[in-house]
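Take a look at the structure below.
Removed from the display is one protein chain of the complex; every other protein chain stays in position.
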Amino acid sequence: MAGKIRIRAQLDGDTCEVKALMRHPMETGLRKDQAGEPIPANYIEEVTVTHNDKVVMHGYWGAAVSANPFLGVRFAGGEAGDKVTVSWRGNTGETGEGETTIR
Amino acid sequence: MKITITFVLWLAGCIGFVQAEDMSSALNGGFKAINQVGLDRLEQDTLQAFCSKPREEPGDAAVAAELRQTALASVVLPGNGEYLGSWERGQEVANNGKGLQYSDNPEEANGGNCYACHQLDPAEVAYGNLGPSLTNYGARGQSDVMLEYTWTKLWNTHAYNVCSHMPRFGAQGILTEQQLKDVMAFLFDPDSPVNNQAE
Amino acid sequence: MPNSRIINVAACLVATVMLTGPAHADEAGIFDEYRAMFGDDNPAIFVIEEGEEFWFASQGPKQATLEACDLGLGPGVVDGAYARLPRYFEDVDRVMDVEARLRFCMEELQGRTPEEVDDRPYSLRGDLGTEMEALVAWLAEKSRDLPIAPGQEHDKEREAYSLGEAVFYYRAGPHDFSCATCHGQEGMRIRLQALPDLTTHEGAAVAYSGWPAYRISEGVVRTMGWRMRACFRQQRFPLLDMGSDVTVALQTYLAVTAAGAPMAAPGLKR
Partner (left out) sequence: MKVEPIGGMARREFLKVGALIAAAVALPGKLWAAATKPDAAFAATDLNATFAALGQTPTESAGIIFTTPDIAENGAVVPIKIEVDEAVLSGVSRLYVMVEKNPNPMAAMFSVVEGSKPYIETRVKVAQTCNLYAVAENEEGFFMVSKETKVTLGGCGG
């Protein structure tokens, strides 16, 4: 179920506001399950936001970002209909990507 | 002291419009034993049955008085006459909400979870209000009467107030005698943050 | 339309709620700033989508979907069905909540075993969600803004209400707790957690309309059935069975007390 991303990109004057929710457990590796077994670390390590294929924000995350992460960023120069993507790579090598157009 | 649900409800006649046997079979069919928690937890003692009336309507006054006497008589005062332990340990007991749930480790000491319902150390903002504030409790007096009153309240609250919502920490074995002494110290010790508020 | 009387009652109650203003009994002001920062971004949206996928997925020995499942408004009718539960179902001659009914459909339509369906209905630590949570989230979404209108015409529906009320006040266990211990008075809280008074329409409406909900503390969507189970765990009772008569009765008691208030789930909770 992990991997999905929901993105909203909206113009406010000349600034485009991007809000993204990512489907991910963000396990720290420090928790134990009900049986007392450690739950392996599984978190998003790298996030990239692009506008028409140009990177506008890039981040590195630790496991302290909350489960089902939320990210809000802003950039200038967007126009309605432009493509915005958010993609991530996890510490396990897993990836996720989502796409939307600016409203 | 435990008696079967059916018997208690038979005593009460019925619960609201629900017949005793319906209630009993619904409860026993609706829960499963898990880990250290068995279905015997669903059985009521006389006090619990009396205090389970829908809309918490007060029951028969004579029965209530008898239950109050029984509760009072059940209180076990500390063996050596010492009421006060360590307020530091008592503070931990007051903060700890775990114990006796099927999700809790039965090897670990139970908590008293005092903060769930009471204000104590005023520096702790996360306190509940189901019970009265106990901040500055020590200022209410340190006499033997006060100590015995408070011990009794912790041991079996129904000795003073039948159908109080507070657990019977001593009578039901939720806290040990030492833990009760520690909680007492948390309430009474002049150095406890309950009484000694740093500026 | 069936149960027009209930709808009428519901409409009156909606009017009452509108007159008395929205119920916000569980909104302790101290967390307003915190909650406001979440805006509209509720991860429950993923779970709702997953619920829809589960509904249309062929599963079990019969490789069937749940599309023929009758939630009370006819086979396959999902719009508004959640808000009308719990209700009496003739085919099983008992009152069911959404989880009991879904389990019945999984067994009947898909041929799945009770063991499989009951194995892990609610997420354990480390899970991202379960099929039951997803289906309930999606069905609740399909009743958003509709008035809570549980069945109360059939004898068994009224019996469920009475049993629910009796269970609500039933004190037992080492701590002598009942539901009423925490949820029977207004303006109360545990620690800083506001406790809705579930014996009043306003309190029950706030509580009932907001489940299922995304629990930020756990990162998963929790259902009303889970909330009942978790309450009983904290009451130091044994494990409450999903879909059992006890949980159905309590939810009936709550839903009837909350009747008329609009559903607002899946919400966002602590």
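Per-chain numbering from 1; labels A, B and C assigned in written order.
Here, a residue touches a chain if its C-beta (ideal position, glycine included) is under 8 Å from a C-beta of that chain, and two chains touch if they have at least 3 such contacts.
Since the model is a prediction, treat every value here as computed from it, not as a measurement.
The hidden chain, counted over the whole complex, makes contact with A, B, C. Touch with the chain omitted from the figure is made, among B:L27, B:L84, B:A116 or B:L147, by B:A116. On the side of chain A, the interface with the absent chain consists of residues 15, 19, 28, 30, 45-46, 48, 53-67, 69-77, using the contact rule stated above.
The omitted chain makes contact with chain C at the following residues, 30-31, 33-35, 37-38, 177, 182, 190-193, 216-219, 233-234, 270. Although one chain is not shown, part of chain B still touches it, namely residues 95, 97-98, 101, 103-104, 113, 115-116, 125-126.
Just so it is clear, only the chains that are shown with their structure count from here on.
A linear topology is adopted by the chain contact network, the touching chains following one after another without closure. With chains reduced to the mean position of their C-alpha atoms, the one farthest from chain A is B. Chain C has the Cα centre that lies closest to the mean of all protein Cα atoms in view. Each chain gets one centre point, the mean of its Cα atoms, and the points for chain A and chain B are 48 Å apart.
Among all residues of chain B, none touch two or more other chains. Those residues of chain C lying in contact with chain A across their complex are 41, 43, 45-46, 49-50, 124-126, 128-129, 216, 219. Per the touch definition, chain A reaches chain C in the complex via residues 1-2, 4, 6, 19, 21, 23, 25-27, 31-34, 39, 66-68, 70.
By the touch criterion stated above, chain C contacts chain B in their complex at residues 159, 162-163, 165-178, 180-182, 184-185, 187-193, 195, 199, 232-234, 236-241, 244-247, 249.
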